[in-house]
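Report on one structure; see the data block that follows.
A single protein chain has been omitted; all remaining protein chains appear in their positions.
Right after this comes chain A.
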Amino acid sequence: MILSSTIKRILTQLRHDPRTIALIIVVPTLLITLIYFMYDEQPAVFDRIALTMLGVFPFIVMFLITSIAMLRERTTGTLERLFTTPVGKLDLLFGYGVAFGLAAAAQATVAAGFAYWVLDMTTAGSLSLVILIAVANAVLGVALGLLCSAFARTEFQAVQFMPLVVAPQLLLCGLFVPRAAMAGWLQAISDVLPMSYSVEALTEVGANAEPTGIMWRDLAVVVGAVVVALTLGAATLRRRTP
(Lines give C-alpha, C1' and ligand atoms only; values in the text may rest on other atoms or scores of the structure.)
Protein backbone atom coordinates (compact mmCIF):
# COMPACT_ATOMS: atom_id res chain seq x y z
CA MET A 1 0.00 0.00 0.00
CA ILE A 2 2.76 2.44 0.98
CA LEU A 3 4.90 1.03 -1.82
CA SER A 4 2.16 1.41 -4.42
CA SER A 5 1.33 4.95 -3.39
CA THR A 6 5.03 5.82 -3.45
CA ILE A 7 5.31 4.44 -6.99
CA LYS A 8 2.25 6.44 -7.94
CA ARG A 9 3.68 9.58 -6.35
CA ILE A 10 6.97 9.27 -8.24
CA LEU A 11 5.20 8.64 -11.55
CA THR A 12 2.92 11.62 -10.91
CA GLN A 13 5.98 13.82 -10.37
CA LEU A 14 7.28 12.59 -13.69
CA ARG A 15 3.91 13.21 -15.35
CA HIS A 16 4.02 16.86 -14.27
CA ASP A 17 7.28 17.21 -16.19
CA PRO A 18 6.36 16.55 -19.84
CA ARG A 19 9.67 17.86 -21.07
CA THR A 20 11.57 15.21 -19.15
CA ILE A 21 9.18 12.54 -20.42
CA ALA A 22 9.79 13.72 -23.97
CA LEU A 23 13.54 13.60 -23.43
CA ILE A 24 13.35 10.12 -21.94
CA ILE A 25 11.33 8.78 -24.83
CA VAL A 26 12.74 10.69 -27.78
CA VAL A 27 16.47 11.09 -27.15
CA PRO A 28 17.52 7.42 -27.42
CA THR A 29 15.49 7.06 -30.60
CA LEU A 30 17.13 10.16 -32.07
CA LEU A 31 20.62 8.95 -31.18
CA ILE A 32 19.99 5.54 -32.68
CA THR A 33 18.76 7.24 -35.83
CA LEU A 34 22.01 9.19 -35.87
CA ILE A 35 23.99 5.96 -35.61
CA TYR A 36 21.89 4.58 -38.46
CA PHE A 37 22.98 7.38 -40.78
CA MET A 38 26.59 7.16 -39.58
CA TYR A 39 26.78 3.52 -40.63
CA ASP A 40 24.60 3.86 -43.69
CA GLU A 41 26.70 1.44 -45.74
CA GLN A 42 27.43 -1.07 -42.97
CA PRO A 43 24.17 -2.55 -41.65
CA ALA A 44 26.06 -5.20 -39.62
CA VAL A 45 27.99 -2.52 -37.73
CA PHE A 46 24.79 -0.57 -37.16
CA ASP A 47 23.10 -3.68 -35.76
CA ARG A 48 25.91 -4.23 -33.29
CA ILE A 49 26.22 -0.63 -32.06
CA ALA A 50 22.49 0.05 -31.96
CA LEU A 51 21.92 -3.12 -29.98
CA THR A 52 24.53 -2.10 -27.43
CA MET A 53 23.10 1.41 -27.22
CA LEU A 54 19.64 0.01 -26.50
CA GLY A 55 21.16 -1.27 -23.27
CA VAL A 56 23.34 1.74 -22.51
CA PHE A 57 20.84 4.59 -22.93
CA PRO A 58 18.32 3.44 -20.32
CA PHE A 59 21.18 2.96 -17.88
CA ILE A 60 22.51 6.49 -18.36
CA VAL A 61 19.12 8.20 -18.34
CA MET A 62 17.79 6.38 -15.30
CA PHE A 63 21.03 6.87 -13.40
CA LEU A 64 20.82 10.62 -13.93
CA ILE A 65 17.12 10.97 -13.19
CA THR A 66 17.29 8.86 -10.07
CA SER A 67 20.35 10.49 -8.58
CA ILE A 68 18.80 13.95 -9.01
CA ALA A 69 15.37 12.88 -7.72
CA MET A 70 16.86 11.19 -4.66
CA LEU A 71 19.16 14.11 -4.00
CA ARG A 72 16.10 16.35 -4.01
CA GLU A 73 14.44 14.11 -1.43
CA ARG A 74 17.49 14.54 0.74
CA THR A 75 18.00 18.28 0.32
CA THR A 76 14.38 19.50 0.40
CA GLY A 77 13.64 17.75 3.68
CA THR A 78 11.01 15.39 2.28
CA LEU A 79 13.24 12.41 3.13
CA GLU A 80 13.62 13.63 6.72
CA ARG A 81 9.88 13.99 7.00
CA LEU A 82 9.16 10.62 5.37
CA PHE A 83 11.36 9.00 8.00
CA THR A 84 8.99 10.26 10.71
CA THR A 85 6.10 8.46 8.95
CA PRO A 86 5.44 4.71 8.53
CA VAL A 87 7.44 4.69 5.26
CA GLY A 88 10.18 2.05 5.21
CA LYS A 89 13.50 2.27 3.41
CA LEU A 90 12.43 -0.54 1.11
CA ASP A 91 9.27 1.37 0.16
CA LEU A 92 11.50 4.16 -1.08
CA LEU A 93 14.11 1.99 -2.79
CA PHE A 94 11.55 -0.19 -4.54
CA GLY A 95 9.33 2.82 -5.17
CA TYR A 96 12.05 4.44 -7.24
CA GLY A 97 13.15 1.13 -8.73
CA VAL A 98 9.67 0.22 -9.97
CA ALA A 99 8.55 3.71 -11.03
CA PHE A 100 11.66 4.47 -13.05
CA GLY A 101 11.85 0.86 -14.21
CA LEU A 102 8.42 1.38 -15.80
CA ALA A 103 9.62 4.60 -17.43
CA ALA A 104 12.65 2.70 -18.71
CA ALA A 105 10.44 -0.03 -20.13
CA ALA A 106 8.52 2.59 -22.10
CA GLN A 107 11.76 4.13 -23.27
CA ALA A 108 13.32 0.82 -24.31
CA THR A 109 10.16 -0.30 -26.10
CA VAL A 110 9.95 2.86 -28.17
CA ALA A 111 13.66 2.92 -28.99
CA ALA A 112 13.89 -0.80 -29.79
CA GLY A 113 10.63 -0.79 -31.76
CA PHE A 114 11.86 2.15 -33.79
CA ALA A 115 15.22 0.49 -34.43
CA TYR A 116 13.55 -2.74 -35.57
CA TRP A 117 10.71 -1.47 -37.65
CA VAL A 118 11.93 1.86 -38.99
CA LEU A 119 15.69 1.41 -39.11
CA ASP A 120 15.60 -2.28 -40.01
CA MET A 121 17.82 -3.40 -37.18
CA THR A 122 18.05 -7.16 -37.12
CA THR A 123 18.85 -9.59 -34.33
CA ALA A 124 18.77 -13.35 -34.39
CA GLY A 125 16.99 -13.40 -31.00
CA SER A 126 13.71 -11.81 -30.02
CA LEU A 127 12.90 -8.16 -29.45
CA SER A 128 11.32 -8.91 -26.07
CA LEU A 129 14.65 -10.21 -24.74
CA VAL A 130 16.35 -7.00 -25.88
CA ILE A 131 13.77 -4.99 -23.98
CA LEU A 132 14.09 -7.23 -20.92
CA ILE A 133 17.86 -6.69 -20.79
CA ALA A 134 17.46 -2.97 -21.41
CA VAL A 135 15.03 -2.69 -18.49
CA ALA A 136 17.37 -4.67 -16.22
CA ASN A 137 20.10 -2.23 -17.17
CA ALA A 138 17.81 0.71 -16.45
CA VAL A 139 17.01 -0.65 -13.01
CA LEU A 140 20.74 -1.00 -12.45
CA GLY A 141 21.03 2.71 -13.30
CA VAL A 142 18.28 3.47 -10.78
CA ALA A 143 20.04 1.48 -8.06
CA LEU A 144 23.42 3.10 -8.69
CA GLY A 145 21.78 6.52 -8.88
CA LEU A 146 20.19 6.02 -5.47
CA LEU A 147 23.57 5.02 -4.10
CA CYS A 148 25.52 7.89 -5.66
CA SER A 149 23.02 10.52 -4.53
CA ALA A 150 24.29 9.90 -0.99
CA PHE A 151 27.71 11.22 -1.97
CA ALA A 152 26.53 14.42 -3.64
CA ARG A 153 25.48 17.57 -1.82
CA THR A 154 24.26 19.49 -4.85
CA GLU A 155 22.68 18.63 -8.19
CA PHE A 156 25.85 19.97 -9.77
CA GLN A 157 27.88 17.30 -7.99
CA ALA A 158 25.31 14.61 -8.72
CA VAL A 159 25.65 15.22 -12.46
CA GLN A 160 29.42 14.85 -12.14
CA PHE A 161 28.96 11.28 -10.98
CA MET A 162 27.61 10.34 -14.37
CA PRO A 163 30.93 10.35 -16.26
CA LEU A 164 32.54 8.62 -13.30
CA VAL A 165 30.01 5.80 -13.26
CA VAL A 166 29.09 5.58 -16.93
CA ALA A 167 32.25 6.30 -18.93
CA PRO A 168 34.47 3.44 -17.64
CA GLN A 169 31.64 0.96 -18.10
CA LEU A 170 30.93 2.18 -21.62
CA LEU A 171 34.62 2.18 -22.62
CA LEU A 172 35.33 -1.28 -21.21
CA CYS A 173 32.10 -3.09 -22.06
CA GLY A 174 33.46 -4.45 -25.32
CA LEU A 175 31.84 -1.99 -27.69
CA PHE A 176 35.04 -0.19 -28.71
CA VAL A 177 37.56 -2.97 -28.20
CA PRO A 178 36.45 -6.60 -27.87
CA ARG A 179 36.96 -7.67 -24.27
CA ALA A 180 39.14 -10.58 -25.33
CA ALA A 181 41.56 -8.18 -27.05
CA MET A 182 42.06 -6.00 -23.96
CA ALA A 183 45.15 -6.04 -21.76
CA GLY A 184 44.74 -8.43 -18.83
CA TRP A 185 44.26 -5.73 -16.19
CA LEU A 186 41.65 -3.92 -18.30
CA GLN A 187 39.82 -7.19 -18.76
CA ALA A 188 39.91 -7.69 -15.00
CA ILE A 189 38.28 -4.29 -14.51
CA SER A 190 35.79 -5.02 -17.26
CA ASP A 191 34.94 -8.29 -15.50
CA VAL A 192 33.67 -6.48 -12.40
CA LEU A 193 31.67 -3.81 -14.25
CA PRO A 194 28.01 -4.83 -14.61
CA MET A 195 27.53 -3.19 -17.99
CA SER A 196 30.01 -5.65 -19.52
CA TYR A 197 27.49 -8.36 -18.74
CA SER A 198 24.45 -6.55 -20.08
CA VAL A 199 26.28 -5.78 -23.32
CA GLU A 200 27.39 -9.40 -23.60
CA ALA A 201 23.81 -10.52 -23.00
CA LEU A 202 22.57 -8.23 -25.76
CA THR A 203 25.27 -9.53 -28.08
CA GLU A 204 24.07 -13.06 -27.36
CA VAL A 205 20.54 -12.08 -28.33
CA GLY A 206 21.93 -10.50 -31.48
CA ALA A 207 23.73 -13.69 -32.50
CA ASN A 208 21.43 -16.50 -31.35
CA ALA A 209 17.83 -17.26 -32.22
CA GLU A 210 17.17 -18.87 -28.84
CA PRO A 211 18.19 -17.42 -25.46
CA THR A 212 21.57 -18.88 -24.48
CA GLY A 213 22.95 -19.97 -21.13
CA ILE A 214 25.49 -17.15 -21.25
CA MET A 215 22.68 -14.65 -21.77
CA TRP A 216 20.78 -15.89 -18.72
CA ARG A 217 23.95 -15.94 -16.64
CA ASP A 218 24.77 -12.36 -17.71
CA LEU A 219 21.26 -11.24 -16.89
CA ALA A 220 21.59 -12.87 -13.47
CA VAL A 221 24.85 -10.97 -12.90
CA VAL A 222 23.12 -7.69 -13.73
CA VAL A 223 20.24 -8.49 -11.37
CA GLY A 224 22.81 -9.44 -8.72
CA ALA A 225 24.51 -6.07 -9.20
CA VAL A 226 21.12 -4.38 -8.75
CA VAL A 227 20.63 -6.17 -5.44
CA VAL A 228 24.11 -5.22 -4.24
CA ALA A 229 23.65 -1.57 -5.24
CA LEU A 230 20.21 -1.41 -3.58
CA THR A 231 21.59 -2.93 -0.39
CA LEU A 232 24.41 -0.39 -0.32
CA GLY A 233 21.88 2.33 -1.16
CA ALA A 234 19.71 1.23 1.77
CA ALA A 235 22.73 1.61 4.03
CA THR A 236 23.05 5.25 2.98
CA LEU A 237 19.43 6.02 3.85
CA ARG A 238 19.63 7.00 7.49
CA ARG A 239 16.64 7.84 9.61
CA ARG A 240 18.83 9.84 11.93
CA THR A 241 21.22 12.39 10.54
CA PRO A 242 23.77 14.62 12.36
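We take it that a residue touches a chain if its C-beta (ideal position, glycine included) is under 8 Å from a C-beta of that chain, and two chains touch if they have at least 3 such contacts; residues count from 1.
The definition used in the following text is that contacts and distances are computed from a predicted model.
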Protein name as given in UniProt for the chain not displayed, "Acetolactate synthase", "Molybdopterin-dependent oxidoreductase", "Electron transfer flavoprotein subunit beta" or "ABC transporter ATP-binding protein": "ABC transporter ATP-binding protein"
Touch criterion as defined above, residue of A:Asp17, A:Asp120, A:Asp191 or A:Glu210 at the omitted chain: A:Asp17
Touching residues on chain A - with respect to the absent chain: 1-2, 5-6, 8-9, 12-13, 16-17, 76-78, 80-87, 239-242
